[in-house]
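Note that this complex is displayed minus one protein chain, with the remaining chains in position.
Chain lettering (A and B) follows the sequence in which the chains are written, and residue indices restart at 1 in each chain.
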Amino acid sequence: MVNLGKSGLDRRALAWGGVGVVLTLALTFLGSDGLRWFDSALIGYLFGLVFAVFAITYRYSVWLRRPPTAMLNRRGWDSFRERPSRNLLSLPALIGSHLLVQGFIRKRSTSRWLAHQFVFWGCILAGLITIPLTMGWLHFQSVGQQADRYQVYFSRVGTVSFDAASIVGWLAFHALDVAAVLVLIGVFIFLRRRLSDPGALAVERSGDFLALAGLFAVSVTGLFLTISSTLLEGQFYPALNTLHALTVILGLMYLPFGKLFHIFQRPANLGVAYYKQVNLDGPQAECRRCGEPFCGIQQVTDVQLVLEQVGFDYSSEDGDNYQNTCPGCRRRQVALAQSLRVGGFG
Amino acid sequence: MKYRPNEAPVFVIDQSRCIGCEACVQGCMECGTHRGQSLIHLERIDRATTTQTAPMVCMHCEDPTCAQVCPADAIKQDEGGIVHSALKPRCIGCSNCVIACPFGVPRFMAELDQMMKCDMCIDRTSEGLKPMCASVCPSEALWYGTREEFADNRRGELIREFRFGRQDVRTLVYTVVDDLAPGPLDVLRGFERSWLEDPFDLEGGAHDAGLGFS
Partner (left out) sequence: MSRIPISEEELISRYGPHLNEEPPGGWDGGIVPDRVVQTHCCFCGQQCGIKLKVKDNEVIGFEPWYEFPFNEGKLCPKGVKRYLQGSHPDRLMHPLERDSTSPSGFRQISWDDALNRVASEVRRIQEEHGPDAFAMLSGVSLTNEKSYLVGKFARLALGTANLDYNGRFCMVSAGAGNKKALGVDRAPNPWSDIPLADVVWVAGSNIAETFPITTSYIWKARDRGARLIVQDPRVVPLARTADLFLPVRPGSDSALFGAVLHQLIRNDWLDHEFIDNHTVDFDQAAAAVADMTPAWAASITGVAAARIEEAAELWGTSATGMLLHARGIEQQSKGVDNVLAAINLGLATGKFGKPGCGVSTITGQGNGQGGREQGHKCDQLPGNRDISNPEHREHVAGVWGCDESEIPGKGLSAEEIIEAIHEGSIKGLLSICFNPLVSAPDSNFTKEALDKLEFYSVIDFFLSESAQHADMVLPGSLHEEDEGTATSGEGRIIKINAATEPPGEARLDWEILVDLAERLDRGQYFPFQSSKEIFEELRLASAGGTADYRGVTWERVEAEMGLFWPVPEEGHPGTPRLFEGGKFYHPDGKARFHPIPFRESAEVVDDEYPIWLTTGRVVSQYLSGTQTRRIGALVRQYPEPLCEMHPQLAAQLGVSDGDLITVTSRRGDMVLPAQVVATIRPDTVFIPFHWPGRKAVNQLTNRALDPISRMPEFKVSAVRIDRVDDSQRAGESSEPRPA
C-alpha cells in the first residue's frame, strides 16, 4: 500500500515550493518598483506570505501526485479540452455557481451557507487588499498639496484618486474593517450553529474550531487597530499592531495545513464537473449482475486503474473486476453471501 | 443505557434476518449528524421471487477503499476506526468512492454536490449510545452491543473478513455466519437461494382450485 502523506519530505514538491518562493519574491521586487514602494513595516507579513506560498505549493504538488488526484487532474483537463469552446463558454457560470455562490452549501443549510458566504467574501476582500499591499504593489499618495486627497498607485502607475473624507475615501481606508466585520458575522453564525446542534458538534474536528478561532483573532485584532486610531487617539496602537501582525502571520502559516487548505483544492471541482459531463455523455458501464447502466465506462476504468495503483486487487479468477458490478448489486451480493452462510437457520 | 468505552461494543449486521420494514431507513434520517438524509441502504433482493431484503451500513474497513480513491483526500478514519462522511469543504463530488467501495456504501448527494455516508452515528456512539438503525431494528438484523452480549443471546459466529475476488477486506463491523467453515465471507460466492424451495408445492400438485393450477 502507498502510505499516503507519511512518506517524509518530497523532493519534487520541495522544488515546486522553491519555485513558488522565488516567484513571489521576484513579483514583490518587480511590483514594488525595486522595493521602492515596499513598506518595510510589512516585512513580517511578507515573511508569512512567502512561507504560506512555499507550504501551499509543496502540499498542493504532493496532493496532485496522489494517484487518484493525478488521474482526476489529467481527466479534468482532458475533458475540458474535448470541447474547448463549449467548456470555455460554460466556465463563468460554473465558477459563479460552484465557487462563488456555492448553492450546494445552501441546499445543506441556509444558515451554514450564509455563514460561509460572509466568511468567504470577507476573506476575498481582505486578501485582495493585503496581498498587493504587502508585496508593495499598491500604495497611496496624496495628490499635490491637498492633504486630504489621495491617489491609488498600482506599482508606479497612478490610478483613481479620492477625497479622504468622501464615502469612497472612507471605504478605501476601512475596506479591511468591512472585511473583518463580514468575517466576524460569518464566524458567529458558524459558532451558534455548532454550539446549538449536538449533531454538528459530534462531527466537529478540533481543526474546525482552530480555523474559526484564527479568523476571529485576525478580524478582531484588525478592528482594534481601527478603534485605537479613530477612537483612542492611537493608544495601545504599537502593541495592537504587533498583536495583529502576529495573528495574521500565524494565520498565513496555518493556511497550508488546516481546514482552510480547501480554498486551494476547491477549484478542482470545476474539473470534476467537466469530467462528469463527459462520463454522462459517453458510453455507460453496465452492471455485471443486473445489466443496468450505473456510471460512465471511463470513470469506472479510471477508478479500477487507481485502485491498482494504490495497491488493491479486486479482480477475480474469471478475469472480471468487482467494480464492474453496480453498488446496489454489491450490497445484494454481500447479503446473499451472508445468508448462504447462515443456512443453518433455514 | 450507555456503553462505557472499555466495554468495546461492536456493530453486527446480519442481513439474513431483515424483514424489510425500513425502520432503519426512517431512523437514519433522524440522526443528529445528517438530519433529513437517510444514509443507510436497504435493498430488495428480487421482489418478484422473494420478500428478502438487505440493509447495508458502512462496514468501516480497516484500510478503506473509499478513502484511497478519493482525489480530494476528503475521507478520514478516526482513532476508533470509524470512516467518516467526506469532509464537506474538501469533497469535490467526483463519486470515485461510490464506484470503488466494495460494499456499495457511499452516496453521492447530487443536490449537495458531495458524498455522504454512514458514520455509525458518531454523535451517539461517541457517547456510548447505540447507533440509530441498530437501536430501532425490530429483527436485530442490525445490532450493537458487546461481544459478550452477542454470545449470550445469539447463535452464530462473528466474522469481519470479506473476500472480493483476490481482495480481502477487514472491517470494523462484524457479520454473522453459522457454519464451521472458517475464512472470510466470499462475496462472489453468494447466490440466490430461498429457504423455501417451492413454498406452495406447485411441483407436488397441491393446488387445484378450479383455476387449472397444477
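We take it that contacts are C-beta pairs under 8 Å (C-beta built on N, C-alpha and C of every residue); 3 or more make two chains touch, one makes a residue touch a chain.
All of these numbers come straight from a predicted model, not from anything done at the bench.
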item	value
Which displayed chains the unshown chain touches	A, B
Residue of A:N73, A:S111, A:Q151 or A:T301 touching the missing chain in the full complex	A:S111
Selected from B:H41, B:H60 or B:K130 as touching the chain missing from the view	B:K130
For chain B, residues in touch with the removed chain	1, 16-17, 19-23, 25-27, 29-30, 32, 35-36, 47-53, 130, 132, 135-140, 153-155, 194-196, 199-202, 204, 206-207, 209-213
Hidden partner chain, residues of chain A it touches	109-111, 196-199, 345-346
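Keep in mind that, in the parts below, only the chains that are shown with their structure count from here on.
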item	value
Contact footprint of chain B on chain A as seen in their complex	1, 4-5, 63, 66, 68-69, 71-73, 98, 104-105, 107-108, 197-203, 259, 262, 265-266, 268-269, 272, 275-276, 295, 299-300, 303, 306-307, 310-317, 320-323, 326-346
In the complex with chain A, residue positions of chain B that touch it	14-16, 18, 31-35, 41, 43, 45, 52, 54, 56, 63, 65, 68-73, 84-85, 87-90, 92-96, 98-105, 111-114, 119, 122-123, 126, 155-156, 162, 164-167, 175-179, 181, 185-193, 195
